[in-house]
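With one protein chain withheld, the remaining protein chains of the complex are depicted in position.
Letters A and B mark the chains as written, and numbering starts fresh at 1 in each.
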Amino acid sequence: MGYEAVIGVETHVELATRSKMFCGCPNGFGAEPNSSICPVCLGLPGALPVPNARAIEATVSLGLALGAEVAPHSVFHRKNYFYADLPKNYQISQFDLPLCRGGHLDVEAEGGTRRVGLTRIHLEEDTGKSTHLGASGRIRAAEAVLLDFNRSGVPLMEVVSEPDLRSPEEARAFAAELRAVILALGISEARLEEGQMRFDANVSVRPEGGSGLGTKVEIKNMNSLRSLQRALAFEAERQTGLLSAGGEVEQETRHWDEAAGCTRAGRSKEESSDYRYFPEPDLVPVALEAALLDRLREALPELPAQRRARYAALGLDAGAARLVAEGDGYGPLLDAAVAAGADPRQGANWLTGEVTAHLRRLGITLADAPLTGAHLGELHGLVAAGRLSATAAKEVLAGVLEGEGTPAEVAARRDLIQISDETVLEAAVAEVLAAHPAEVERLRAGEQRLIGFLVGKVMQVTGGKADPRRVSEAVRRAAG
Amino acid sequence: MSGDPADLTIAEAAAALRSGALSAADLLAAVRRRAGATEAQLHAYLTLDVEGAERAAEAADAALSRGEDPGPLAGIPLAIKDNMCTRGIETTSGSRLLAGYRPPYDATVVGRLRAAGAVIVGKTNLDEFAMGSSTENSAYGPTRNPWDPDRVPGGSSGGSAAAVAVGSALGALGSDTGGSIRQPAALCGIVGLKPTYGLVSRYGLVAFASSLDQIGPFARTVEDAATLFEAICGHDPSDATSYRGVPPVVRPTLEAGPEGLRVGVIAELAGEGNEPAVLAAFGRTLEALEVAGAEVREVSLPSIPYALDAYYLIAPAECSANLARFDGVRYGRRLPGDTVEQMMAATRRDGFGPEVTRRILLGTYALSAGYYEAFYGRAQQVRTLVIEDFARAYGRVDVLVCPTSPTTAFAIGERTEDPLAMYLADVCTIPSNLVGGPGISLPVGRDGVGLPIGFQVLAPPLGEAVLLRAARAVEVLAGFAARPALATSEAR
Partner (left out) sequence: MPVPIDIAKVARLARLALTPDEMEAYGAQLGAILEHAASLQALDIQGVPPTAHPLPMLNALRPDEVEETLEREEVLAQAPDRDGPYFRVPPFMEDE
């Protein structure tokens, strides 16, 4: 019997606001420990929270982008538990009246598109960071714990998906797409390696084609797209193995151990989380006005899926469309190039090929490079007019990226302009054919490959500046 | 004027300062002398800020000598209940957990008083974390009632009330969650005002029950209480529950008198259950009001009995979460432990007194899984009923009245063994905390052994103008002028 995985992903995202969620401390300070603190984010006696309007708008924007319903009346709740990096020993979060409900994200899956439903999107505050001293690798045998509250109170958005994912690959694609949307909205820098975007997942397995739900296990501590996929693959296999052998899956929380490549049972807590949620009495509800929602909706940028679709309509294949849509600044540059007359597919090829390679070589980003859409348009024009060969075009691109000027200037300076004047070409061809009568005879007799030989000779004569395409045509015409 | 500046009202002192008859330095010195003569017996203060007070008095005198009019509180010595943060000055909230804790910031109300030029004399004693009705729950020993040192001053703001009653401050701030300003005011024979919830910022007030706590003034006259209220009320962007509208304007109608005022006597609180002397003084006051032209009628508020039960679920629930931050990690006292969990549990057990522990346990239980709907959730629904009940009554009357406390000051140690008996002291004051409306207590008489009796006036939310008008009318009619024997600076 085959088993299929049923997966739901919970994503926490640190929002890129200037200040923290409930106080005016700078967000993302980071450098010196405990340098961005105040009575509120430190949980001092007498402190009170006041919510960051921008964080709320950012969360609602994501909801609008993903087709969620924005709650007409939203409430913050206290989630009560004791933990040393949680200064108040409760976290201000949301419970039954989150900012957004529902929505979906379409993900490229094997054999088509999977529409992954979203349960909710809500807003809460992040905790401080603990460093365990005397630890050897994992959190074990620590002598003491050091606490830094710079991160305490940073706005944290939580996106919960429905258990609609059916494979670890899909889950990864979902996470990547969610990240792309968040980046497009500009509400977080979502740097996974810095923990600005973190994942938990719920995994269960069931017989293939089944409709019920198996016992689900929560997996925590997956901090990259790769580890998300690996952890889910491991867990699905573990559960499948258990059930196949006649065992049962225990409902529990497991942690992904990146180094060992497996999930491990978490330490069992005595009371599995009685959070005693109640409405935050230091805050009042949030009721967003229709006018604000309209403004946020109108301000939504083109989302990755929309952009990919637009490029596909322009003729790009799926792979190229994705690369251009996701490359930092690539999309706008291609759009400008097309506006300046460039061919979309050719422009995309240049961007994903030569330009990308060159940027890597130079160690710069597209934003730093002196390449504009007008340049690409001009380049296209030169190629279409036959004045630059495809190879020469790449060299010209390199020149532009290195700051040598516009394509025309680079081509001239590097003497790359092709001869496309028919008269000159005819003369060169005639000269070569006259010099190689034997080959011409053999060509007329059917040895097509001699075209290459003759074209090569013409290229030599013209110093490589002839358009090989035109030469080839001319040779054929002249040879008969 | 008796001659001792410590016996001046704020209004009298301000006038004397402005006219040059008195300097702020001399006023402070008089108040400090009074404290010196009374503190050994009274124990109203936990901390005296000698240097800070002197600097503030100097600044006030400097401004006055420059001919400036620095406002009605400049140079006035005030006391602050020790559950309000004062930067760099020990703030204990009456708990062992915060012994030695010096906040790195001022509460908003403290900042406003300082900006008004007030002289902050020191921090006063309270029931631990403001939980109690007698100040016997303080980890630092009880404050005693200035009228009889074997009796309690009331609580939780007993220290502030006693200091004002005795003259070791001309006014003070307290906090009121279930009556903790009004009840001590009654037991100490002074005026105590709990403003409308949201009118005074809670930023910097060590939280007890967030949806009920309010900071308010103690003073010896209604006018002084109004002055202090005006100085501290108003929107604070640091407090999300702070009222954003214009605060009530109380001066124009303060002396409007009782004629035409519609007064509702809360039937459930003005009958049996009160000591005879309390009822008698209450009744006399009602008669005087009627004779002076007020319309006095009885009003029934059937939700009153349930208000107490609802309060004793809501307040502990909120406090159980508010007090979770006291864990020995970032500030305050810490006991050792092998793990941080053990450290926290040991620190909290050792640091909290029995009353606080009781309420944390009760609150945690009321919120725990499976019990929310039955306890906390239901109590919030009952709160709605109480609010609606009061709103209906205010449709027919301008103010509601009842005795502030069913008894006068009880003996120290009398009720500490029975928490339920202690809770009943708040039955007259609690309902208005649930409603959020303002309430004031002022003295109208004394019982057979000379203990003061408090008269409570309640008004709808944002009704401070009619509240203070009614209180002032009662003050005039009652003519209460007695002072406790302890209110003297002479050595005993």
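In the analysis below, a contact is a pair of C-beta atoms (placed from the backbone, for glycine too) under 8 Å apart; a residue touches a chain by one contact, two chains touch by 3 or more.
Nothing here was measured: the structure is a model prediction, and the numbers come from that model.
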Touch assignment to the omitted chain, from B:V109, B:I360, B:A393 or B:I412, lands on B:I360
The listed residue (B:L313, B:L400, B:V457 or B:A470) that touches the chain absent from the view is B:L313
Chain A residues that touch the omitted chain in the full complex:
17-19, 23-26, 32-39, 42, 50-56, 82, 84, 89, 130-133, 135, 139-149, 267, 270-271, 274, 276, 279, 281, 283-288
Interface with the unshown chain - residue positions in chain B:
101-102, 104-105, 196-198, 211, 237, 240-244, 305-306, 308-310, 312-313, 320, 324, 327-334, 336-346, 348-349, 352, 357-358, 360-362, 364-365, 368, 374-375, 377-385, 387, 419-420, 434-437, 461
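Here is the rule we use: only the chains that are shown with their structure count from here on.
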Measure off the straight-line distance from the CA centroid of chain A to the CA centroid of chain B, and report it in whole Å.
58
If we count contacts the way the header does, which residues on chain A are in touch with chain B in the complex?
39, 42-51, 78, 80, 82, 84, 87-90, 145, 147, 274, 276-278, 281-284
Complex contact set, residues of chain B against chain A
84-85, 91, 93, 98, 101, 103-105, 107, 202-207, 209-211, 237-241, 317-318, 321, 324-327, 329-331, 340-341, 344, 364, 367-369, 372, 376
